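All protein chains of the complex are present and in place, except for one that has been dropped.
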Amino acid sequence: MKAAAPAKRTETYLLNMGPQHPSTHGVLQVKLTLDGERILKAEPVLGYLHRGIEKLMESRTYVQCLPYTDRLDYISSMNNNFGFAMAVEELANIEVPRRAEFIRVIMAELNRINSHLIGIGTLANDLGASTGMLYCFRDREYILDIFNEVCGARQTFHYIRIGGVSGDFTDKARSLTEAFLERVPKFLAEYDQLLTGNEIFTRRIVGISPMTAQEALDLNMTGPNLRATGVARDLRKLDGYSVYGELDFAIPVGEHGDNWDRYQVKLKEIAESAKIIRQCLDKLPEGDIMAKVPKVLKPPKGEVYSRSEGTRGELGFYIVSDGTTKPYRVHIRRPSFVNMQGLDLMCRGMLIGDSVSAYSSIDPIMGEVDC
Amino acid sequence: MELKDRVPESLRNNVLIVKVDELFRWAHANSIWPLSSGLACCAIEMMSTATARFDLSRFGYEVFRPCPRQADLLIVAGTLTYKMADPIVRLYEEMPEPKYVIAMGSCAIVGGPFADSYSVVEGIDEVLPVDVYIPGCPPRPEALIDGMLKLREKIMHPERVAEERAKWAERKKEREAKQA
Partner (left out) sequence: MKQRYLTAEELARIKGEFYTVSIDEEERPPIYVSPEEFLPLMKMLKNDHTLSFTHLSCLTAVDWKDTIDVVYYLFSELLGAYVVVKVKTIRNHPEIPSVTSVFPGAEFEEREVYDLMGVRFTGHPDMRRILMPEGFKGHPLRKDFTYKKPAPPKATRVGEIEKEADL
């Protein structure tokens, strides 16, 4: 009789990804606990880009705080400016001129397209389709041309100010925007050919990292990540802030909450944003672009929590004022930060290679996660 | 007999005679392989520089390598925090010689708008020897291209690099003495 073979057993091991890794979108570190090729647990380690913006804002005046929001989520700066300006306006009771509101919505939606293009481009790049990224960045440049025309910057705009916007929406900007809107259906069709119908690409994302609506709601997830699970919650519709209440647009939703749905929701949101911009261009009234804001802004004592639909979800600014020129406390509810909690759930049971597409489809921006 | 006289008459117009290390420097200066390491906002502009409109590959610099072992240029694009300082030093040390550092954007130069924060290193030259500084917040892609062309000149003249690094090492010693 042969001696009984020792019982086979496996051990889990730890794989460290980042902070320097080509597909972690900046300085994200993820500790993966693996059983063979399967991921048992994914633990994000944050803070490599923590710059203490909340603390810095306490020693700046309200007007000086605004540029910091540019650098928060640095590829959707307009939306961040918008959110912070709305919060201060609510605190100080400033009425924004109607023309400025429309210009703000145009800019925020252009920035949403810009951000989703980067999201799709980097997803394609991480899965090995560098061409997808080149195409997305090519189309993004046309949006940056518009921003360049209205405020002279390509990335950190500081264009939406407290009480309005800093420069008018010129005729040249209008013609650039119209030319861009004509491009939108063309490049969307191109992406459909390049990526959506590409078998290698679809096999890497269809059915990978699924998430149910209940799981996403439990984790407080918002934005495209939540909508991909089938929950049609969009603050632009729900709150109808600014002039969104007057505009007609749909909320694209997914079904299974997998990477494919997250990718599809982003593509469809680009089309919806283009629709919103079209309506705003048609409705854009004449008038002032800046309300009368006192040179020294001293909001009354009190606190405010104002939220808006950023490109990645619910972007909220909680500001406590003590009646001086500087905020007493600022807290930023960053959608990427809260959405990062879903990473563990999305990676669990998947292969190592799929973790890459999970990071990309959550689409975190580390400046926003770490603040 | 000089070297060029040994070249056959018929080929004389087609042959250039240079020193080996000059040839090597010329080749190196025209094919820098940057490390694709982005820290913050500037990284997006770095990516734009490499893509269609600005097309960094016109200069031969588009081969972004994800692994430090294959790269010879570290573009520090973004804010450096104390938590990230250790990994960036390690990345620099893993790169093979000769290697160069570009500080892109005001955060990498002096800390930028975050200089008085509790967690931000005031400029990466506290940590690494920097060869080219590119101001801007963030610098436009044209500025990055200009910076890389400045670096090309520096690679062609290694004595300038050596001189500046000696100064950097001196400054570092002084700073450490002050801290101690």
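The chains carry the letters A and B, assigned in the order they are written, with residues numbered from 1 in each.
What we mean here is this: a residue touches a chain if its C-beta (ideal position, glycine included) is under 8 Å from a C-beta of that chain, and two chains touch if they have at least 3 such contacts.
The model shown is predicted, which means the values in this text are computed figures rather than measured ones.
When the full complex is taken into account, the listed residue touching the unshown chain is A:219, out of A:219, A:253, A:289 or A:356.
Summary of contacts with the chain left out: across A:238, A:271, A:291 or A:352, the touching residue is A:238. The residue from A:17, A:30, A:340 or A:362 that touches the chain not shown here is A:340.
When you scan A:287, A:302, A:323 or A:349 for touch with the missing chain, the hit is A:302.
One chain is missing from the display, and on chain B it is touched by residues 82-83, 85-86, 89, 92-93, 97, 118-119, 121-122, 126-129, 162, 165-166, 168-169, 172, 176, 179. In the full complex, chain A touches the omitted chain through residues 46-47, 50, 52, 54-55, 86, 90, 217-221, 233, 238-242, 302-307, 314, 316, 318, 320, 328-329, 331, 333, 337-338, 340-341, 370-371.
Please note the rule applied: only the chains that are shown with their structure count from here on.
Between the Cα centres of chain A and chain B there is a gap of 31 Å.
The part of chain A that touches chain B in the complex is made up of residues 19-22, 26-27, 47-53, 55-56, 59, 67-68, 71, 74-75, 118, 133-134, 137-138, 140-141, 154-156, 366-367. Contact residues on chain B toward chain A in their complex (touch as defined above): 36-41, 43-45, 47-48, 51-53, 66, 68, 78-79, 81, 83-84, 87, 91, 113-114, 116-120, 137-138, 140.
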